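What follows is a single structure, and I will ask about it in a moment.
Missing here: one protein chain of the complex. Every other protein chain is in place.
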Amino acid sequence: MRETPAGPLVYAGLVVISALVLLPLGWTVLASLTPEAQIARFPPRVLPEDITFEHYREIRRQLPLARQFLNTLIFAGGVTLLSLLFDSMAAYALARLDFPGKRVVFGLVLALLMIPPQVTLVPLYEIMSGLDWINTYHGLILPRAASAFGIFFLRQFFLTIPRDLDDAARIDGASHLRIYARIVVPISAPAVLTLGLFHFMYNWNDLLWPLVFTTDPSMHTLPAGLALFMGKHVVQYGLLMAGAVLTLLPVVLAFVLVQRRFVEGIATTGIR
Amino acid sequence: MRMRRGTFTSIVLVLTTALALSGCTAGGDAAVRLTFWNGFTGPDRPVLEELVATFNRTHPGVRVEMNVMPWDVLFQKIPAAYNAGRGPDLTAFDTVRVAMYASRGYLGSVDDWYTDNTATSAALHRQATEATSFEGRRYGLPFTFTPTLLFYNRKLFREAGLDPDRPPATWPEWQDHALRLTKFTEGNDTPSQFGLAIPDHQSVQIWPILLWGNGGDILSADHEQPAVGEPAAVEAVRTWAGLIATRKVSPIGLSGPEADKLFETGKAAMEIVGPWMTSGFTKAGVDYGVAMVPAGPKRQVTIAAGTTLALAATADAATRRAAGEFFEFWTSPETQQRWSAGTGFPTVRTDVEPQNAQAATFDRHAEAAIVLMPGVPEYQKIYTEIFEPAIQRVEHGEASAEEAMSRAAEQIRPLLPR
């Protein structure tokens, strides 16, 4: 039964699974602390012989970390906030309102979910440079301010909220804006938070988008800066891995902080 | 979302401030601005940045604004930007791509710079400048140019009873050494040590060297016919792919960085690579020697690895003049010497002997270096998408050398001008 306490077998299974899942990440962290010449060894070993912080020091020396951190925060944070607002509005309309064209709009959203970004890159660049939006924060943020995934995701959640709630509010004379802002979104807070986390992490980690739409190094985001250690012939694995850990830290931290609210939270509203 | 109002307001404030800041970039002076994109990431970047800073300091009329990014990003950005009419004034990229970009109309001819600077252009490596040509016009100048050479592990040579001061000089010696340096442990059919590391993708092109040594090639000399199906090419592929597949002298399917790692860890005893690896190998404590690629039955040559500095087709007169100043700066003996000292690359000039000892070794063999398929706009397809997969098929035993190479020849034929 699902509430029976777990036996040792379950724990053993979970420990093995977690270890396997965390293996590549653990390797990344260890590689970031290993002298470059020891990262590749034969026979392969888990633990390095020497530990060094040289890669981290080198990154600090070579990159304007603070600036890139701020850029990433502005980009990922801006996209997240705007996109949560726009996605939730659109999802509200698709989940709670009946109107002509609803199926078409939803079909469009579903279709756009599937577009590989490579399809639109070249024409999009033309549009962006026509608008003179290359190298600007709004150029980085606005095209991502609505996401088909976000709309789809939130719509699924909004559908599960009992309609009686807004019907009651309607009878009390509440407008849709009010129902959206005061009932549907607050009830779905965990879902919104989850999506926020997702938008944030996706954009925080994204490499291609900020690199393609900025040409000015002072606009580079953290992953874009770190990519510079991946040379044509020489890959500086230690620096790259140290950079990966630095990029990861805030994300993992953010996740650990909201994790509780977020997993338990979805559980209480939840999609079915 | 239950975010506290205060938090929200402060985030919005930070964002709007940042947006406002982004609007006001530093006002420019009268200098001509040259945007310059390239992929000199990794350890080369600091050296290049320092040189560009020097140029900007010494040339008040011109300001080079450089944007370094990984090569794969650069190759995605170049078409997007030039198609939108917003390409950079200067770009540096693999010389094999010159013809492709020139044929798309992205690049402008720099023939006038060559005629205006006869002394400098005469001093540049001839193969390197010729490789920047497409349909009779030159579209850039050599930014870097180097032969690749045979690196061998002296310690592993000694262990195998080979003289570390006598690297293999001919194919029979090379093959014999490779076999003797390939070691198996009991009851294991995968070698514990490989004689060679020959990459077949994402690397400096090694297989053409093997074809050339046997008197073969991928294309005919005039680039009008495929030559890869000819007996000389097929025989070279059969010989080396056989050594790799059945005698296991090299792992199958290596990329360049993987081959480097194998050499670096002492798991492979020999590798053909460029000067960029020397500092990494030294740091890893590898006791290595560098020698010319052993002579094949027909020729002793190696492949040239190089990048080209190209000018945008849209450049106006002022930009062209400014670019000319940068060209002059870059090819000057002082800059070349500094670049060579910082990166281990030989210089692009024939009259400047690098002070860096490692670079000097490479410089000595520059004349024996051949540029792969200069001026062929369909290089990418011919080499990466037809030739390399054909080699991989032979290595994996999917096809015989004859089948794979004659099929490759048929696939290449329609891509060539007749």
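Order as written gives the chain letters A and B; numbering starts at 1 within each chain.
The rule is simple: contacts are C-beta pairs under 8 Å (C-beta built on N, C-alpha and C of every residue); 3 or more make two chains touch, one makes a residue touch a chain.
Keep in mind that, in the parts below, contacts and distances are computed from a predicted model.
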Seminar exercise, completed: Of the listed "Endopeptidase Clp", "Phosphate transporter", "ABC-type sugar transport system permease subunit" or "ATP synthase subunit b", the name UniProt assigns to the chain that isn't shown is "ABC-type sugar transport system permease subunit"
Seminar exercise, completed: Out of B:His201, B:Arg338 or B:Arg364, only one touches the absent chain, namely B:His201
Seminar exercise, completed: Note that chain A touches the absent chain at residues 1-6, 10-11, 13-14, 17-18, 21-25, 27-28, 31, 39-46, 85-87, 89-90, 92-94, 97-100, 102, 105, 107-116, 118-124, 126-127, 142-146, 148, 151, 156, 160, 167, 176, 180, 194, 197-198, 201, 205, 207, 223, 226, 235, 237, 240-241, 243-244, 247-248, 251-252, 255-256, 259-260, 263, 266-272
Exercise. What chain B residues would touch the chain not displayed?
Worked result: 72, 75-76, 79, 83, 100, 104-105, 190, 194, 200-202, 251-255, 258, 261-262, 265, 267, 380-381, 384-385, 388-390, 392-393, 396, 398
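Here is the rule we use: only the chains that are shown with their structure count from here on.
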Problem set entry | Touching residues (chain side chain A, partner chain B) in the complex | 36-37, 40-42, 62, 70, 74, 77-78, 81, 84, 121-122, 125-126, 129-130, 134, 136-138, 185-186, 189, 192-193, 196, 207-208, 211-212, 215-217, 219, 224, 227-236
Exercise. Which part of chain B faces chain A closely enough to touch in the complex?
Worked result: 1-2, 11-12, 14-15, 18-19, 22-23, 25, 35, 37, 39-46, 65-71, 73, 76-77, 79-81, 83-86, 88, 204, 256-257, 260-261, 264-267, 273-274, 276-277, 280, 283-285
